[in-house]
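Only a single protein chain was left out; the remaining protein chains are all shown in position.
Up next, subunit A:
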């Protein structure tokens, strides 16, 4: 980065970097997706159960 003079405006183009920041960013994206669309694994399990129930009820 270099010099951060003390009377200057903050370096507003700077962003958090590194693996931890990236992991947290991805974690936030995944949480957002979960909130908007739900959990694929849970939906998958429910689908399986409903398929099994529907097929079990066949004559």
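Just so it is clear, contacts are C-beta pairs under 8 Å (C-beta built on N, C-alpha and C of every residue); 3 or more make two chains touch, one makes a residue touch a chain; residues count from 1.
Simple rule for what comes next: contacts and distances are computed from a predicted model.
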| item | value |
| --- | --- |
| Omitted chain (choose from "Y-X(10)_GDL-associated radical SAM protein", "ABC transporter permease", "M67 family metallopeptidase" or "Aldehyde dehydrogenase family protein") - UniProt protein name | "Y-X(10)_GDL-associated radical SAM protein" |
| Positions on subunit A contacted by the hidden chain, ascending | 1-26, 28-30, 32-33, 36-37 |
